[in-house]
Each structure stands twice: as C-alpha cells, then as structure tokens.
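Note that one protein chain of the assembly has been removed; the remaining protein chains are unaltered in position.
Order as written gives the chain letters A and B; numbering starts at 1 within each chain.
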Amino acid sequence: MTAGADHRIRVVLAKLGLDGHDRGLKVVARILRDAGMEVIYLGLRQTTSSIIAAVEQEDADAVGLSMHNAGHLTLGPKMVNALRAGDINVPVIIGGIIPPEDEEELRNAGVAAVLGPGASAEEVVEAVRQSVASAA
Amino acid sequence: MEENRTDETPDDARARWQAAYDSSRLRDVPFETMSGVEVEPVYGDAPYPGQYPYTRGLHPGVYRGRLWTMRMFAGFGTAEDTNARFKDILRNGGDGLSTAFDMPTLMGYDSDSDWAEGEVGRAGVAVDTLADMEDLFADINLGEVSTSMTINGPANVALAQYIAVAEKTAVDRAKLSGTIQNDILKEYQAQKEYIYPPRPSMRIITDMMKYTTAEMPRWHPISISGYHIREAGSTAAQELAFTLANGFAYVEAAVAAGLDVDDFAKRLSFFFNSHSDFFEELGKFRAARRIWARWMKNHYGAAQEKSWQCRFHTQTAGVSLTAQQPEINIARVALQAFAGAAGGTQSLHTDSYDEAHALPTEDAARIALRTQQIVAYETGVANVADPFGGAPFIEWMTDEMERQAEAVFAHLLDLGNGSILEGCYEGVENGYFVGEIADAAYRYEREVNAGRRIIVGVNRFTDGDDENRQLLRIDPTVEELQLKRLGEVKQSRNSDAVAAALADLKAAAESPDANLMPPTIEAVKTYATEGEITSTLAGVFGRYVEQAIV
Partner (left out) sequence: MNYRTLSVPDLVDKAKAGDNRAVGRLLTLVERGGTVADEIAELTHPLRGNAHVVGVTGPPGAGKSTLVGRLVAEWVERGHRPAVLAIDPSSPISGGAILGDRIRMDDVVPEGTFVRSMATRGHQGGLALAVPGAVRVLDAAGFSPVIVETVGVGQVEVDVVAAADPAVVVTTPGMGDAVQANKAGLLEVADVFVINKADRPGASDTRRDLQLMLDLAHVTGQDIDQYGTYFRPEVVMSTATSGEGAPATVDEIHAHMDHLNASGGLNRRRALRIRAEVRSRAEQILLSRLEDELEGTDLLEAADPNPVATAESIVDRIAGES
C-alpha cells in the first residue's frame, strides 16, 4: 500500500476576547483555504480553553489569532501559556493591529509569528508554513 | 427631472430656492475665491439644494449658513483621561464631543468580568457605573455641548447614565443635545457588538425612540451607521444600501410600535464612511439623500420635509490607513475629508494618521482636526453648494449608486414578504449581509495582493517606511485603577436599592408594553453596573450568538 500522503496543514483561526473586528480573520481564512490548508474557523469571542479544545480535537497544526483592540500583549502570551500548560506544542500566530515594536515582546513570549497590518497573502501563508515547519 | 414639482417650472424652482436662500442666515465671510472672484451660492439646474429630493444638499446654501460640525472621536483609559481630552478638544475649537467606549463596555460587561481582562480602557473609555459617566463629563455643561456616544448593544444604559448626569447637574433633559449610535442591525451585519437577539434589541430601540421623542427633542436616538459596514469590507453601494435599508427597518419598527413617522423621522441621522475613491463617495452621499427622501415620502408616507432629509455624519475610512509610511495617511484623510465636504455632510471626523498601529496620539489627533479645518477654510468647498453637481460623471455615479441600492432593497423586500424590517431580520439570520460583505472584502484583498489595485506605500512606492514612531500607549495600570474604582462604587452604594431597581427593570422587560427607559434610568441612579443591567435584560431576552459565515 502507498503511505498516506495527504499532509494538509490544519489551522484553528479565532478571535480571543471581545474584539469583534472579524474582517481580517475572514480574509485570512480564505487566503489559507486558497493555499490548500484546512481552516477550522472559530470566529468571534473565543476563550483559551475553547481554542485548546479545538486544537486537541481537530489536531490542528497552528493557531491563528487576530487582534485589533490593543490587547495583544495580554492575550497573546495568555494563549501561548495556556497551550504550554496543556503541554501542547502548536505555534501561535498573531495578526491584526500590532505595532512593530511589540513584535519582539510577543516573540519573546513565545508567539511564533506576528503579522502586522498590511501583510500580503504570501506573507500570511509563509508565516503559517514556516511556523508549522519549525514546530514539527 | 421627475422630482420637480409638476406644478413648478424651472424658473419657479429657482425662485423658490432664491427665496429660501435669501431668508437663510449666512456666515459673515466673503464667498469668493482665493483671488477675490465672487462665486454664486449654487450652479446648475433644479432641483436646487434644500429642495426635494435633496440630492444637492439639505439647505439652500449648504455650508454658507453653517459649516459642518467638526466632531472628533475620543476615549481611552479612565474617564478622567477622556475628560481631559474632551476639554482639550473644546479648547481647540472642536464643537462636538464624541465618546469611544472600551470593548467590555460596548459588549455590556463590567471591568471586573472575566471577559474584560486585558481590554479595560484599551480601545476607549471604561464606563461601568454612573460614577464613571460623572467623571467623563466633569466640569462640562451638558446643556451647552453636543455629545455623540458610540455605543449600541447597551445604548439604553449609556443614555440613561447621561440623563442621570444631567439630572444631577441640574440640566433639563430637554436641553440635552447629541446622538447615540444605537444602531443594532449593523452590529449583526458588520461590527458584531450585540448583546440580545435582534427582536428584543429592536424593542429596546423603539422604547428609546419613544422616550426621546417625548422627552428629549434635541436628541438623536439613533445614528444609522454604514461606517462599520464599509470598514468590514463592503463596497460603497453595499454600504449605502444596507445602511438605508436598516433605516427603513427602524422606521417600520417605530411605526409598528405606534409612533407617527413624522414625529421621529426628523431625528434619525446617518453615519457614513468616506473612502478614497472620490467620485464614488460623492455619488454615494448624493444618492443617500435622494433615496431617503423618495422612500420616506412615497413608501412611508412622511409628510414633513424634515422627515425626508437624510442628515449624516461622515468619518474618513479607518480601513484605508496604512501601517506602511503612516505619514502619507494625512493625504488620504484630506482627500476623504474633501469628499465628505463636497458631499454635503453635516459633521465630520477625520482619522489620525497613526491609527493603523494604535489609538491616535494627541499630536496625530490635532493634525487630523487641522486637516478638516484646511478643507473648510482654505479650499473654497464651503462657498458653493454641491460644487460637483451637474457634471455628467457625477450625476451618472449618483444614479448608479441608487440603482445598486434599489436592487438590494428589492431583494430585502422579497426576503421579508414586503417588509424591509422582516427582510433585515431574515438577512441577518441567513447570513446574507455578512456573506455579501465577506465576499467584497476578499475580492478587494485579492486585487490588492495581485497588484491590480495600487495602494501607495503598500504594493507600490514602498521606499521610505520609517519604523520609529511615537505611538499612544495605554497605561497598563488603567485596568487596575478602573477595578479599584468599580470596587469602591460597589462598596458604597445601597445594595437593596440596586436589587429593587433591577427587579423593576426585569418586570418591565417581561412586560412587552412597558417602556424600558424609565426603569433603566432608575437603575443607573442606584449605581447598578452596566453588567448588572445587561445581565438582567439578557435573563429575559437571551444572548445572541452569531452563525459563523466565512
């Protein structure tokens, strides 16, 4: 028999907290789909525990969070730490309104990639691919 | 044109306009070009500005009588921080206050809720209780300012708090002037800041319309907002169509609740986006006035001119601001502001150039205000009404916007068996609105990405991006301070009075004929928190969860 070859990247996309700006997240969902990935779209108002349940059950390769309300320095590390606490080695990618100088702090906190405003579709796809590859 | 009164010749229309213009009060400035050439108040043919269907403007001289209101949106950190910014705006010649609330407040959660963690005071000001609203407007005479409050789901609570502050400072509520956004339909369609399901939300809104119609003649109980629909990625025509359809839906709801259309329609106002395609925006603004007038007169049978008039606030397109080379956003904002002015807006907010990264710094907000002052005082746009009207391209664009909007109305009427209100409910439930918006947003992103649409500094002309910028930082201790403040208020209030007021509110919610405003005002006066009030109402109405449509 042939070995299973269909290693599609599966990504959980969510908004953590109350922020309701989901235009970017929806666009990213379509970008990733069109790059051949499977997107488990959780959408608005998720908690770290609902995201972790999805990651476990869906066996996701990455978590993508979109943030527009200046809460990224609190919520980004919170997600990373929650995954670590669950001993789950899945990269977290954050996009949205993230000032460039916050990138380093987020990366130091364990966020795998940060996509600022204006990231192109290629950059989005590349960030996911690379984060998944280096976590494997 | 079909809109001319059948009994009126073009000369009569001109004479009627002249009479109206002559009797209107004008600003005491020379209406001439920079070089001293005197210009007419309006050029071209009937219908003239101030005449049905108001394509060319609501007033005979448009800005010759009064410039648009320069309304700048502010709100961050604690109520005291925002209060200081308000006073700054008033000192700098701004004449309207506009409040941004933080996300927990907008969603009806208190600062000490689990949901609020990390978001208190971040994107706006936190208002948990009447005490915060008192701080927000400390030393500002509510009888003398015009206040706009951008809040929807818990709008009844915010309005009740504002009324209570007025009462405490001995300002008659009849003197309160301003607008509360209170447009819940676009929340389900675009912005997603809802609490209850659509139908009970609509009841709260009609209660507020009834209350303000009876008690607060200078208050606009709803600002029907296309802004967020556009920001969520819609096209200009979708923004126009969905917004006006929502407006029709509120009219139908209010009429169904027993209000006379002419009693409240004159106090409805709109809020549009001004994006970068100057001509399309201009067509959109002109079409908005024309469509609203036609529908209010013909479809809803409004008899008064004021009921036919589409008054709107405009904000430049936040979504157009680029993170790359942010300084060039000042140019974008200027052009968008010019479109708003040429389109006859009643008030204007200009975005700050640094908003793609964070909330604006004080400097950036000042530049934004100066930008619209330049448009108002240096370009000459305020001298001539509807200065682009009559140009074949502009007239065509106006017709085209109207045509696309009418197609949407036809679809909604079909969905709602002849009712736009029912069509809107159905469109929310079946994902029509969010689906259309998501499709448009994705199409646009793909075009930008493929380079078919040039965005300066993003996919072309990218040299010169400077990474060093001053951004506004919200002090992380804000959350701590607000929690402390909330704790103190909860300690010092009379908890029996709170419980009794909430019980009254619940009883009113359970009785469909009761108006929710009076018990909400009574509840805020006991310092019941916003979260306590929204939870009480959610206990009766339920909470809305959207069907995700990607």
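Things worth noting here:
Everything that follows uses one rule, which is that contacts are C-beta pairs under 8 Å (C-beta built on N, C-alpha and C of every residue); 3 or more make two chains touch, one makes a residue touch a chain.
All figures in this text were calculated on a predicted structure; none of them were measured in a lab.
Listed residues B:Thr9, B:Thr33, B:Asn298 or B:Asn430: the one in touch with the omitted chain is B:Asn430. Touch with the chain that is not drawn comes from one residue among A:Leu16, A:Ile40 or A:Ala127, which is A:Ile40. In the full complex, chain B touches the hidden chain at residues 430, 545, 547-550. Although one chain is not drawn, its touching partners on chain A can still be listed: residues 1-8, 10, 29-30, 32-43, 50, 53-54, 56-59, 87-89, 136.
The rule is short, and it goes like this: only the chains that are shown with their structure count from here on.
Centroids of chain A and chain B (each the mean of its C-alpha atoms) stand 33 Å apart.
The touching residues of chain B, counted against chain A in their complex, run 103-104, 106-107, 109, 115-119, 122-123, 191-193, 231-233, 319, 322-324, 356-359, 437-438, 441-442, 445-446, 449, 458-459, 467, 471, 474, 546, 548, 550. Chain A contributes residues 17-23, 26-27, 29-31, 39, 41-44, 68-71, 74-75, 78, 97, 99-101, 116-118, 120-122 to its touches with chain B in the complex.
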